[in-house]
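To keep things clear, I will list the structure first and then write my remarks on it.
Note that one protein chain is taken out, while the other chains of the complex remain in position.
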Amino acid sequence: MNVGIIGANGYSGVELIRLLQQHPYAQLNYLASHSSSGKLISEQYPHLQGVVEDRIEELDINEAASKIELMFFATPSGISKDLIPAFLDKGITCIDLSGDFRLKDGALYEKWYKHTQASNENLQKAAYGLPEIFRDEIVGSTLIANPGCYPTATLLGLAPALENGWISPENIVVDGKSGVSGAGRKASLGTHFGEINENMKAYKLGSHQHIPEIEQSISALSGTLHPITFSTHLVPMTRGIMCTMYADLEVKTTTEKLLKQYEEYYQNNFFVRIRPLDTWPATKEVLGSNYCDIGIKVEERTKKLIIVSVIDNVVKGAAGQAVQNLNVLNGWPEETGLTVTPVYP
Amino acid sequence: MNVGIIGANGYSGVELIRLLQQHPYAQLNYLASHSSSGKLISEQYPHLQGVVEDRIEELDINEAASKIELMFFATPSGISKDLIPAFLDKGITCIDLSGDFRLKDGALYEKWYKHTQASNENLQKAAYGLPEIFRDEIVGSTLIANPGCYPTATLLGLAPALENGWISPENIVVDGKSGVSGAGRKASLGTHFGEINENMKAYKLGSHQHIPEIEQSISALSGTLHPITFSTHLVPMTRGIMCTMYADLEVKTTTEKLLKQYEEYYQNNFFVRIRPLDTWPATKEVLGSNYCDIGIKVEERTKKLIIVSVIDNVVKGAAGQAVQNLNVLNGWPEETGLTVTPVYP
Amino acid sequence: MNVGIIGANGYSGVELIRLLQQHPYAQLNYLASHSSSGKLISEQYPHLQGVVEDRIEELDINEAASKIELMFFATPSGISKDLIPAFLDKGITCIDLSGDFRLKDGALYEKWYKHTQASNENLQKAAYGLPEIFRDEIVGSTLIANPGCYPTATLLGLAPALENGWISPENIVVDGKSGVSGAGRKASLGTHFGEINENMKAYKLGSHQHIPEIEQSISALSGTLHPITFSTHLVPMTRGIMCTMYADLEVKTTTEKLLKQYEEYYQNNFFVRIRPLDTWPATKEVLGSNYCDIGIKVEERTKKLIIVSVIDNVVKGAAGQAVQNLNVLNGWPEETGLTVTPVYP
Partner (left out) sequence: MNVGIIGANGYSGVELIRLLQQHPYAQLNYLASHSSSGKLISEQYPHLQGVVEDRIEELDINEAASKIELMFFATPSGISKDLIPAFLDKGITCIDLSGDFRLKDGALYEKWYKHTQASNENLQKAAYGLPEIFRDEIVGSTLIANPGCYPTATLLGLAPALENGWISPENIVVDGKSGVSGAGRKASLGTHFGEINENMKAYKLGSHQHIPEIEQSISALSGTLHPITFSTHLVPMTRGIMCTMYADLEVKTTTEKLLKQYEEYYQNNFFVRIRPLDTWPATKEVLGSNYCDIGIKVEERTKKLIIVSVIDNVVKGAAGQAVQNLNVLNGWPEETGLTVTPVYP
C-alpha cells in the first residue's frame, strides 16, 4: 500500500519515515513539506543518509493523489483542516496527526486553538484514533484524528477506572511532564539548549489545548462531562511523556485488585503494559517504541487513585499511533511494523 | 564564629563548604566524615583544590567541641539523633540537615524513617528551621531541624493560602519533581547515569518520608490535620526541585488578587520571589542560590489553585537554608553570605 | 539457529537481546548472568516486560551447550578466556565481546589488561571481528574477538587512508569521546549522575587498554608498527562514541578527492556512511543503529588529514557488530536484523 506524508520535515514526520521503513505492507511514496521542498530528506536529517534519499516536494494534491492511497498529515495545527477535504474527495484516506479534527465541537476548537474550525461534517466523520479505547470507530473510517500526546497518556491511564466507575470523573488532576521534542523542530528561545538543559519549567497551566480533547473522551468514558485540572511541564530530555493522575476513588479496593483489573482491561492490547505492584514506569523504558506503560497506587490515606502513565511522545504520542491506526484501518495485526523493542539504555 | 560540618563528604556537606566560603562571619574550623576521614576534602572534590584544603577527620566529639561553637550535621537520617545530645551537653548549637528532629511525634518518625526516634525532650526542643514561616521559633533555639527539600518548596508555596484560609487543607495534591542530587553522592543503580539520563521516573508514590513533615506544618498553618496526596518524580538534571500543588479554593478570587496577597505575605522575606501573572518559575532560575520562586494560577474551571514552587534542593532545600538559620540564630541579616545570583544559563 | 548470551544483564547483553528480537534467523534460547541468576530479565530491565520474559540462569556449560549453537560472551574482561575453551570443545561457536581474545600477543594483553592471557593457540585461532576490514578472516572461524568500541570507530576512520598510504602510520593522534554506557551498568562514583551530568572529563590518557588493539590493526593495515597517541574523554550522554583523528598526509590531495576514495573503499559496506563535503557526523545520527559515519577534512595549512568517525558504542561498538559477525559467519546478508533506522531526535 502506497502512503505519503505531508509535513515530512518535522519530528513527527521523520519518525513516520523511520517506522514505515520497518513496515512490511506500507510503502512510502510521497514526501511533502513547505519549508524544505526541493531538498533531500537526508540533507535535512543526515541520520537518513543511505536509508531514505527521497526528495521533499512542494505539495501538489493531484500528484500526491496519483501516488498514494493514504496520507499522513504531520503538520502544525490549522493546516490539515484546509487540505484534507480535497484528499477525501479523491478517495484518499487521511490520518491527521494535528489537532484539527479531534474535537467534535468546532467552537471548542476555535476557542482553544485560535483557528477557524473544519467543517462540522468532517468533524463528525473523523474517528478519534485511540485504538485501545475507540477501535470500533476507527475500522471503516476514512479520516482519523490521531490523538495528542498528553491525551494518549492520560486517557490510557484513566480509561479502565473511569469506564468501570472505580473513580469519579469529577476532581481529576493531571500533572503532565513532557520531553522537548513535543515542541517540534522549529528553533525558538523556549527550546534553546541553554534554556532547557538542567532545567524544569511549568507552562500553559490550565490553558493547554489538549484539555478539551481529554475532557471529551472522559465524558465518553464516564457518561458525564466535568472539567479537569491539567498542568504541563517541560523536562530536560528529548523524548517521553509522563502523566501523573490523581482521582477520587469511588470504591473500596486495593492496589493489587486494581492492578488485576487493569491487566484484564488491556489484556488484548499489545501496546499497553501494566507495571507490577509497587513499581512505576519510567519514560526511557518505552523510548523508541509504541508502548504505553502504566503503574497505579491506591493511596489509602486520602482515598485517591494515583496513576502514572508513560509513552514516547513521538511514537505512541504521534507517529507510532498513526501507524497503529493504519494497521487497524487495513485489518492488519495491530502491531505490524511496530514490534520494536525500546532502546535502553 | 567557628563552625563545623559532620558529613562533609556528601553533597549537602560540600555545598555548606561552598556557601561558608562566602560568609563574612562564620569560619569553617572542623570537617568530619566517617567514609572519607584522613583524606583532604580537595581529593574527594577536586573543584575545591586551592579553595579548601582541609583534612577530613574521624569524628571526635571533644576535639570538635573545642574547635567550634556551632555544628552542622549533613548526615543521612538516623545518625545525628545519636550524636546531637552530646553536642548539646557541651553547649554547642546544632543545625541538623537530616530528618531526625523534624517530626514532633517520635512515633511518626519511627513509622516513616524505620529508625528509633530521638528523645522526646530533644524533639520538643528542636525548632523547625523554615525561617519564612517559623522564624520566631528559631530565634534563641539551640537545636534546629533544617527542613527537607520537598517540604521547603511545598510549604513556602502553600503557606500564604493555607494560613489565610484561601484554600482548604483537605484534598491537597502535591506533585514533586526532583533533580538527582537529592539522592546524595552514594553510587547506586538508581542514580547511575545510564539509568537516569533522558529518563523520568516516578518513585515512592504515597510513601515518601517527607509526607508527615509536610502534614505537620500544614496542620500548624491551617489548624487542622489532613493527609495530603504526595508523589515524587526523578528528573534528569542534577539540581532543582519543583512542586506543583493543587488545592481547592475556599474563596472567590482571581490570580491577580492572589498574586498581590502572596507578594504581601512574603514582602519582608528576601528569598521568596513571586512570579508575575502568567509566568511560571523554572528550576534553573534559582540554581546555586537560596531563592524560592513561586507562580500561581486560579483555575476557574475547576475552582482549584495551582501553585508552582521551585528551589535549588542543595541550597534552599539543604545547605543554604542551614546558613540562613545560622544567620537567624545569630541575629545577622538573614541574607548574609547568601546574596549570590543564580547561575544562568 | 539457537543462540545464547553469557553476561545478559549488562548493557551489551541487553542490547544483544534487543537486536536479536528483530533477527529473522537467530533465536535466543539461553541467558546467563552470575550477578542476577534466577531473576527474570524483565525484572532487571522493565523495558523488556512483555518482550522477553526469560529467566536468567546461573551458567551451566552442559545445559547451555545443549540449547544453543552459538554463544555471545558479553562479560567483563578476564572472564571469557576461561569459559570459551570448554564451549569450543563442545563445538559451539563463540563470539566474545570482551577484550580477552583481541590481542595476538598474549604478553600485551597481560600488560594492558592485568589478567593472565588466554592460551596462545586460542589467541591465534580467534578472528578479529571487524568485518569491513577483516571479513575474510571471520568467514569459517569458530571464535570471534568482537572489537572494542574505540578501535571500531578509529580503525574504520583510518583504514582507507592507511591501507592506501595516503597518511603516515607514524604520529597519529586519536582523540576519543565516549558516552557513559561504555562503562557498563555497574554503579560507581565515576558513573554517578551528579558527577557526569553537565560535565566532561578526560580519563586514562595514554593508558587505555584499547591502545594495543588499535596499534595491532594499524600495523596490519600499514605494514609497520608505530605507537599512537590516544586519549579518551567521557561525555554527558548515554550512547555514542566519536573519534577525531589527526594524521600526517603522505600525498598531495584535496578533501573532495579523498571523499571519493573513501566512498569507493566502503562501497560494498552497508554500515559505513561517508558524509558529504564540509559536513561532519554527530553521534545521535547513528543512535540505536549499526552505522559508522565518517567525515574527513584535508587541513592544508598543516598537511594533516582530520577524520571524524562516530558509532553507537553499544551497537556497532558491541552488540550490533556481534550480530553482524553472526551474519558473516553464517553467510547471511550482513545487514540481516540490523537494518534499523537510527532513532532521531
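A, B and C label the chains in the order they appear, each numbered from 1.
The rule is short, and it goes like this: a residue touches a chain if its C-beta (ideal position, glycine included) is under 8 Å from a C-beta of that chain, and two chains touch if they have at least 3 such contacts.
On a predicted model such as this, the values are computed, not experimentally measured, just so you know.
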| item | value |
| --- | --- |
| Chain not shown: contacting residue from C:2, C:199 or C:268 | C:199 |
| Candidate in contact with the missing chain, chosen from C:50, C:106, C:184 or C:227 | C:227 |
| Residue numbers in chain C that touch the chain omitted from display | 171, 173, 175, 177, 194-195, 197-203, 205-206, 227-229, 231, 233, 235-240, 242, 244, 246, 280-284, 287, 295, 297, 299, 301-302, 304, 306, 308, 310, 345 |
| Residue numbers in chain B that touch the chain omitted from display | 11, 14, 17-18, 21-22, 45-51, 181, 185, 197-198, 238-239, 273, 275, 279, 281-282, 284-288, 291, 293, 314, 339-345 |
| Residues of chain A (touch criterion as defined above) contacting the omitted chain | 11, 180-181, 185, 187-189, 191-198, 236-238 |
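In the analysis below, only the chains that are shown with their structure count from here on.
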| item | value |
| --- | --- |
| Chain closest to the middle [Cα centroid of all protein chains] | A |
| Centroid spacing, where centroids are CA-atom means, of chain B and chain C in whole angstrom | 46 |
| Chain centre separation (chain A, chain B; CA means) in Å | 38 |
| In chain B, residues with contacts to at least two other chains | 194-195, 197-198, 236-238 |
